[in-house]
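Following this message is one structure expressed as structure tokens.
One protein chain is absent from this view; the other protein chains keep their places.
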Amino acid sequence: MKRERQLKGRRGRWLRHILTAHGLVSYIFLYFPIVVLVVFSFNASRYASAWRGFTLEWYVSLLQDAAIGAALKNSLIVAGGSTVISTVFGTMVALAMERYDFSGKLAFDSLLYLPIIIPDIVMAVMLLIFFVLAHAQLGLVTIIISHVAFNISFVAVVVRARLAYFDLSLEEAAQDLYANEWQTFARVTLPLIMPGILGGALLAFTLSIDDFVITFFTSGPGSSTLPLRIYSMVKLGVTPEINALSSFMLIVSMLLVLLSFVLRKGGEGEIEIV
Amino acid sequence: MKPRSRRDTWRLLVLIAPSLFWLLIFFLVPLVMVLVISFGQRGTYGGIVWDFTLSNYARFFDPLYLRIFGRTAGIALATTVICLVGGYPMAYFIATRPPRWRNTLLLLLMIPFWTNFLIRTYAWLLILRDQGLVNMVWTGAVHNLFLHLATAYPAATLFSSLAGLTSVPLELFGTNGAIIVGLVYAWLPDMVLPCYAAIERLDFSLVEAAQDLYANRVKSFLRVVLPLTMPGLVAGSVLVFIPALGAYVTPDLLGGAKSIMIGNVIYSQFMSARDYPFGSAISFVLMAIMLIATLIYFRLGSD
Partner (left out) sequence: MEKRLTGYLCVSLLALLALVVLVACGGADDGDAGGDSGEPELASELHLYNWSEYIDPEVLTMFEDEFGVHVIEDTFANNEELLAKLQAGASGYDVIVPSDYMVTTMITSGLLAELNHDNLPNLVNLDPLFADPPYDPGMVYCVPYLWGTTGIGYNADALDQVPDSWAYLFDPELAAPYAGQITMLNDEREAFAAALKYLGYSVNSTVEEELMQARDLLIQQKAWIYAYDAEQYEDLLSADETLLAHGWSGDVFMVAEEDERIWYVIPQEGAVIWADNLCIPRSAPSQYTAEVFINFLLRPDVAAMNSNFTWYASPNAEATELIDAEILAEPAIYPPPEVMEQLEWLEDVGEAAPLYSRFWTEVRAAGP
């Protein structure tokens, strides 16, 4: 293999060793804090820096924490709601952008990209002002609206990446076989771009469930999501209960990553991570 | 293609209408509101006085805010450079593994990335605090080691002074360094993934040819590999720089609220000083900088 051969010779070997060592150190850097989190979630000491014996106490208190339960519920409502809306809208707009030319397309394209590059805090501030001036009551609805506002763009980018590889002759073939437009879409187009749509939905779900800044600004009474709850826990003081929660979330995120990998393998479309 | 028929036009409309409305109402309208408000003034009790003024933008150039902005830019730049120096070789490493290894390594890269951002920051709090892991080792094991050495070799003053040094915790928490570590940790994968995508696409036969020509590894890297992977490198840098510039949770948690960045100023204008006009003006300046950064990216990317 060419790739293997390109660093040949003695100096090449040294370079390769350095590269490998660097890779190893980088992965240790990535995993060290996580290992610390998980290990200390079993620590009997309240202040989490010295090891005082093994305990499952923090997991028990986590399970009994009603506020966490409520926050998790809110998070799932927000993430679920915003994912469904933004996936449908984002996929539709991706189809339009890939298939049609129209005047004002460039302007609309820019508008579509803007939510991706704008800093969280600026978007949060914008939405807060908007909701204040619109006299909207802050709560789960305003959070979902805000999340959809940034998620549409992310879904559209992912689905468009998939559509770029789409072979239009497949649709034509279907229509030659007397499938009507709707049948063509449902039986040919949709299944083919499904990995892209699912990938987009997964990204939207992750971004939504992870978001703190925008949620913080647009939340109201009783609409605290999990990140908001975690933030106030972290602010209130270091407690191994947060570590226990982290371990839980780590397992969930591992499953999500695995799922996304399986989905991506379904299609060779390269998804840029945003 | 151009819409060919009425039907096509309708279809196009139906497809883009929902997103268009959503983005117009919940993105563009708020954006324009921020712009308008940034020309207003703060009332005594925090309302907005509709009096056209440029004073909010002038205030941004007050030495106080320029200083904060300078620090913010410095921190964001340092974060980007560290991510670049660490992330590019990492991406190169992953891209040069056999394919089955590559997938596993990418997977391993993404798992920490998908844990909650606050939790990733919190993890560093556990490590960097005065009673955190690093200082437990520093004032514990390292300190004891030097104490032992100092008693074993009383003649060597080096050991006793080192023992003295290790008796107090290192100042890690609440420093710019802590903020940078937190930001690098949060955004490193954003650098590695685009770099990886670029390197993976690289045709290594070109590198071989270059090595035959220049017969110098450094030269062949600088003249062939680097330019060919530049788009990935620039994309990664933009992806790291933008969130780092707008960061506000990390300085709050890891900086002990002692070292504030521009994101914290925006936050406090809205959440404590209630000076919406000034907060809007800073937000707008910040956004303009992001836009410029992105335009540069597209420029470099298209070359």
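All chains are identified by letter, namely A and B, in their written order; residue positions are counted from 1 within each chain.
In this text, contacts are C-beta pairs under 8 Å (C-beta built on N, C-alpha and C of every residue); 3 or more make two chains touch, one makes a residue touch a chain.
Just so we're clear, the structure is a prediction, and the values are computed from it rather than from any experiment.
> Of A:39, A:63, A:132 or A:259, which one is in contact with the hidden chain?
Missing-chain contact among the listed residues: A:132.
> Tell me, which residues in subunit B touch the chain that this view leaves out?
These residues touch the chain not displayed: 9, 13, 17, 20-21, 24-25, 29, 42, 44-47, 64, 67-68, 71, 129-131, 169, 171, 173-176, 256-260, 264-265, 268, 270-275.
> List every residue of subunit A that touches the chain not included in the displayed model.
Counting only subunit A, the missing chain is touched by 47, 49, 102-104, 128, 131-132, 134-139, 220-222, 224, 232, 235-238.
In this section, only the chains that are shown with their structure count from here on.
> Once you find the CA centre of subunit A and the CA centre of subunit B, what distance in Å lies between them?
17
> Over in the complex, which subunit A residues touch subunit B? Could you list them?
Going by the criterion above, the answer is residues 1-7, 11-12, 15, 19-20, 22-23, 26-27, 29-34, 36-37, 40, 47-50, 88-90, 92-93, 95-97, 99-102, 108, 111-112, 114-115, 117-122, 125-130, 133, 145-146, 148-149, 152-153, 156, 206, 210, 212-213, 217, 226-227, 230-231, 234-235, 238, 242-243, 245-246, 249-250, 253-254, 256-258, 260-261, 270, 272-274.
> Which part of subunit B faces subunit A closely enough to touch in the complex?
Residues 1-3, 8, 12, 14-16, 18-20, 22-24, 26-31, 33-34, 37, 86-87, 89-90, 92-94, 96, 98, 103, 105, 107-112, 114-127, 129, 131-133, 136, 185, 188-190, 193-194, 197, 204-205, 207-208, 211, 217, 235, 239, 242-243, 245-246, 248-249, 253, 263, 266-267, 270, 276, 279-280, 283-284, 286-287, 290-291, 294.
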